[in-house]
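The complex is shown incomplete by one protein chain, all other protein chains being positioned as in the whole.
The first chain written gets the first letter, and so on, giving A, B and C; residue counts start at 1 in each chain.
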Amino acid sequence: MQSRSEQHHGERDTEQTLGASPAVKRRVVRMWTEAGIAAIKALPVILMVFSLAGILGWVERKGSALIQDRIGANRASIFGFAGAGLVNTLFADPLKFLTKEDIIPLRADRLLHTLAPCVSLFPVLVTFAVIPFGDVLQVGGRTINLQVAPLGIGVLYVLAMASLAVYGVVLGGWASNDRFSLMGSIRGSAQMVSYEIGMGLSLVSMVMTYGSLDLQEMVRAQGALIGGWIPAWGILYQPVAFLLFLCAGIAESKRVPFDLPEAESELVSGYFTEYSGIKHLMFFMTDFVEVTVVAALVTTIFFGGWQLPYLGRDGFHFPWGASLMLPQVIVAVLQVLTFMAKVFFFCCFQILIRWSLPRFRYDQVMRLGWKGLLPIALLNVLATAVIVLAFQG
Amino acid sequence: MIEQYLPVLVIFCFTGAIVAAMVSIGRLIGPSRPNPAKSEPFECGNLPSGSAWGRFSVKFYMTAILFIVFDVEVVFLYPWAVLFRRLGWFGFAEVMVFGAVLGLALLYVWRKGALEWD
Amino acid sequence: MGPILFCVFAVLLISSALGVIVNRSPVRSALSLVVTLFLLAVIFLFLDAQLVAALQVVVYAGAIMVLFLFVIMLLNVQEDRQIMTRLGMRAGAAIIGALFLLGAIRLLIHAPSAAGGGMTGATPAGFGSTERLAEVLFTRYLLPFEVTSVLLLVAIIGAVVLAKRSLE
Partner (left out) sequence: MTTVPIDWYLILGAVLFTIGVLGVLVRRNIIIIFMSIEIMLNAVNLVFVALARQLHSMDGQVVVFFVMTVAAAEAAVGLAIIIAAFRNRQTLNADELSLLRW
């Protein structure tokens, strides 16, 4: 990384001595190529996240039906294809939401009322920019990193976007001029900021483990093998941090058992009570996209990301000596599929938690955040530091 | 260095466009037939009395203050976490002193009951 | 391309900063300030300060402004009816603003020429990286770092005492 930036500065100096025009042209072309590549990577990622959110809506309905011994969604069909209700959540629901009236209550702040769902959905979607979904791919002499934005400060970018997610909740409640909404948004924002600390501290201990803020580097480090057999995934080094992160992540996504901000039995629908049509769907989607973000982060940081055990850049190398060479495209596809499978597993895991546990009381949520997560996370950071430094000698 | 952030700019524009499109398509396609009863804020059928923007418990404010202080602590821990192997035991001692003082702060608010919700 | 992008962000930054002081609704002012702080983080990226940029968003936009919004909601702050009451006040503000701006620009422009060197000079490798910042922070700025924790302790005690009293 450092050598690359030096090289770049060198280029810049020669450009100045040359007086620019062809060099500047070359640089502009290169910049647009980079932007084009980024767009090509960003498009499928965003589309995948959107459809995964839809699929999760279906998994949630069918899953809850399974747990509660019902049939669940089974109505809408397109040309006779019902897909056991998958058509409902993927196509019929969004279309229905789009054609519904967008009601803005009296004396509400109209601009902020419209802005709130956008502000709520935006930061969670852009978090996917730094999540690596594969290793590198060589295309025509160019090395393409399978990650939309390879940032050196990836973890802090995630944290920054998570801290901006509070504004959707705050605005949604404030702009509606409704008591339930405002109560929900105050509860929601207090809860989100409380668990942000626990999340930040559990990430600190992971940064210490890997010695880097770069998510791609974290995943690469997890490709090593302990004793030649066991993949060196983060969970083996930091089980406590994993539990803390998962707990904080679920609390951040404001779902049961942490769904105080939208508790149906008390607050109608919480901070988005006064939303209808597509804006309501956007708040709803935010929840599912947040589930996906948490699943993707858990996968990346604790479960090896796109690493399939024993799969290297040129194929499988099994610990018993056998190996299987594969072309790099196949390897890349395997990595992306592995990543997606892991993410889907953790999404389903969160849905299982959501339908198994009852809602906490607000005092319990706050007590868990401040008197549970925070001290444990601090102790975990301390323990990590002592162990690593002691072994280092 | 700013070149590194070009993809971030791309995905920001992209996501912004999608989000804006969703809201505006909903506006265009959806009907708009407001009437007084529909525009009332929802209060389970009762007519709302007074403004919804009432005052709130100072507890929420306490939570936000605690959040700021510990957020700053977390933020100071990140540079240390990246470099703590090189900084060694001396860096560890520095951060321990820092953490101990903030631990005192946590102990203080704990004892004062600012973390209690009833 | 660099200068164009810079100008776009600078114009956005100035207009959102103006939004803070001309909005009558305090909530909108606060949101305008959030946008300002976020855009300033973008400007920091132009200056090879990515760690500072990230912290700007986490601490300023994500934490301090949440506290501001909480207080505005907590106190149910109403919109100001009028920003400036008298015409003379507006004229006075404009004159003071112009004078201040000129003075500040004059002062600042003369500072870097004394320091010498242009912005185009290559930065040392790893400039602005987390490692370099940590090195400086935990060696040369050791004492300020420790004092910071005491400052935060005092802040928390002060806030708890003040808020408790107003609770009773």
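Here is the rule we use: a contact is a pair of C-beta atoms (placed from the backbone, for glycine too) under 8 Å apart; a residue touches a chain by one contact, two chains touch by 3 or more.
Just so we're clear, the structure is a prediction, and the values are computed from it rather than from any experiment.
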Note = Touch rule applied to chain B and the missing chain gives residues 1-3, 58, 61, 65, 68-69, 71-72, 76
Remark   = Omitted-chain footprint on chain C covers residues 1-3, 6, 10, 13-14, 17-18, 20-21, 26, 29-30, 33, 36-37, 40, 43-44, 46-49, 51-52, 55-56, 59-60, 63-64, 67-68, 71-72, 74-75, 77, 80, 83-84, 89, 93, 96-97, 100-101, 104-105, 108-109, 111-112, 115, 117-121, 123-124, 127-128, 132-133, 135-137, 140-141, 144, 148, 151-152, 154-156, 158-159, 162-163, 165-166
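By our rule, only the chains that are shown with their structure count from here on.
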Query = Line, ring, star, complete or other: which one describes how these chains touch?
reply = complete
Note = Multi-chain contacts in chain B, i.e. residues touching at least two other chains, fall at 1, 5, 51, 53-54, 56, 60, 64, 66-67, 71, 75, 78, 82, 99
Message = Can you pull out the residues of chain A that are in contact with at least two other chains?
response = 5, 31, 151-152, 156-157, 163, 174, 182, 186, 193, 196, 213
Note = Listed in rising order, the residues of chain C that touch chain A in the complex are 1, 25, 27-28, 31, 34, 38, 50-51, 54-55, 57-58, 61-63, 66, 69-70, 73, 120, 122-123, 125-126, 129-130
Sites on chain A touched by chain B in the complex = 5, 8, 31, 34-35, 38-39, 41-43, 46, 97-108, 114, 117-118, 121-122, 125-126, 128-129, 148-152, 155-157, 163, 174, 176-182, 186, 190, 193-194, 196-197, 200-201, 204-205, 207-208, 211-213, 268, 273-274, 277-279, 282, 362-363, 366-367, 370-371, 374-375, 378, 381-382, 385-386, 388-389, 392
Remark   = Contacts from chain B onto chain A in the complex sit at residues 1, 3-12, 14-16, 18-20, 22-23, 25-27, 29-34, 36, 38-44, 48, 51-54, 56, 60, 63-64, 66-67, 70-71, 74-75, 77-78, 81-82, 84-85, 88-89, 92, 95-96, 99, 103, 106, 110, 115-118
